[in-house]
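Note that one protein chain of the assembly has been removed; the remaining protein chains are unaltered in position.
And then chain A:
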Amino acid sequence: MSKVDLAQFHKAFHEESLDGLDAMEQALLALDEGAEDPELINVVFRAAHSIKGGAATFGFNDVAAFTHVAENLMDEVRSGRRPMEKAVVELLLRSGDIIRDMLSLQMAGQPGATTESQTLLAELSAMVSGGTAAPVAAKAAAPAEAVEGWDIAFRPFDYLLKTGNDPARMFRELEALGPLTTTVDASKLPALADMDPTASYLAYTLRLDAGAKRAAVEGVFDWVDGDCDLAVTPRLAAAPASAPAPVVPVAASAAPRAVREVATSSEASSVRVGIEKIDMLINLVGELVITQAMLTQFDDGVDASQLEMFRHGLAQLGRHTRELQESVMSIRMLPISTVFNRFPRLVRDLAQKLDKKVVLDLRGETTELDKTVLEKIGDPLVHLVRNAIDHGLEGPAKRTAAGKSDTGTLRMEAFHRGGSIVVEVGDDGAGLNRDAIVAKAIQRGIIASGEGMSDDAVAELIFEAGFSTAAATTDLSGRGVGMDVVRRNVMDLGGTVSIRSVYGKGTTFTITLPLTLAIIDGLTAAVGSETYIVPLVSIVESVQVKADAVRSVVGGGELFRFRDEWLPIVRLFDVFGCEGERRAIQDGIVIVVEGEGTRIGLFADELIGQQQAVVKSLEANYRRVVGISGATILADGSVALITDIAGLVRLQARRKAA
């Protein structure tokens, strides 16, 4: 048993396998569209090949066995024995999905083989000509020879040393098997002047006095097979063994493997960072050190003559700090292509299923987003894309009738706008039908009538909770999840989603996301001696409320009139158990915020200002606190807590229920 614990490489193997499967899928899709680049075939082959090799090495035997057959199929294509037909692409695409599932299962310590994988494996095997490749025949066990030693004649060809092999090393290996006598034949050795120091001229006669196995003796020479003359002759024992050697039990190779320690599957995910980003960081830290050294000389105070220099140093420190901050943030940024990559497959499958013709137009794939945002934006995007293909884009016949090309276009684009990232999903389909939406909204009781509503306002209705219901969904885009969930998911990321639709021309959804979740724009509010930060994205308005605009409700709650609705008042000092300076409603300020589609009014003493806050996790340093999403450090060194608006809304709902 080796001292090296292979489990430590499992995560890296899993991650790179997923990357390989993604690359494989992209190459297959390109091949499916008729691309004829042999490198694409190589990409698919290499992915399968690497996964198989890694899986076998790291003990994922089910994955290795399955991938082995997929690789064989790919090898037939690569070597030109089989054309890259639709059926092959289809089978390999499905294999990729299965391998992905099997890897997850095996990572979780379960067997990778499932009924599904067995079925597909059978299909793959059936396609690979001659069934599965015959397993490598175990070397035929050499008949046991009753030998007491070996005579070996070994004459290396002159170039043997140039292959990196060395007779001296080989002799040491033989010596490990038993006592060795070496006789050198130097008859071919040329005169010193004619000698090539890298050539070998000697021949050897070796006598091994040990009854080693033939395989062990020949194994020493397996790398030089063809680079030398070799004769291995056994010296038989004088008297034949009187009795057959007792059968030595073969070392129990089938003994159950030592149970691997359950890998503490730390969910701590990793980010791969480009070396140039690291270099940039190191560079900036270097600059910072220089600036710091420069400022140190003012340790004893600054006199008037040095003031200019001191200011210059401070300005430099400020600039470097800002650059360092940006640089550190960029480490969390990954290109959106990591999310976009899954869509060509999704679009292909959906279009096929619905008999529609769709081309996917991906743009701005190198646009970088915060890793956390990337991980969570996938689901909303999938939902939008499913919707667009299912409901937005028409079938070929309908499109032709409408005077459009029979192939619909689905555009996914990411780009920067100001301090935000914009992701758009647009189709050139039928667009939203205003009348149908108004009718449905009235039926669901969301609005009373569509009179006087702008087209945009009508389009916005589809984001209302309860607009799409199970009855309105299909097995494709439905799943009981409405557009309200898409909006909520995006809002959870601190973003917004809007819709633009022209009847007959198409629909575009625009998602606007913050560059990072590590820094938020917030409004600072004072409550007694405490400072709280309210994320700017959640704020609707801040108002002063007169005492007579407040109504008390049975059970202790308070409501106030905001425009045409009554909103509950949440007094921050109440929730967080601190001392507020101002208790009367008209003395303080009410910040109207919206979370999970619900509005509440937060009551604080006063607003201090707006600032960017670097979010520090409270959970990591203390524990989870309801209504608080994190903390930050203010300019004066004190700590301010960042409010979690969705959490406060839920808390308020519970208090109301209680």
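Here is the rule we go by: a contact is a pair of C-beta atoms (placed from the backbone, for glycine too) under 8 Å apart; a residue touches a chain by one contact, two chains touch by 3 or more; residues count from 1.
We take it that contacts and distances are computed from a predicted model.
The chain not displayed here is annotated in its UniProt record as "Response regulator", chosen from "Response regulator", "Phenylalanine--tRNA ligase beta subunit", "Sugar ABC transporter substrate-binding protein" or "Spermidine/putrescine transport system permease protein". Set against the missing chain, the residues A:T183, A:T198 or A:S449 yield one that touches it, A:T198.
Although one chain is not drawn, the whole complex shows that of A:L6, A:L236 or A:V359 it is A:L6 that touches it.
One chain of the complex is left out; on chain A, the residues touching it are 2-4, 6, 8-10, 12-13, 16, 42-43, 45-46, 49-50, 52-54, 56-58, 64, 136, 161-166, 168-169, 172-173, 198, 222-223, 226-227.
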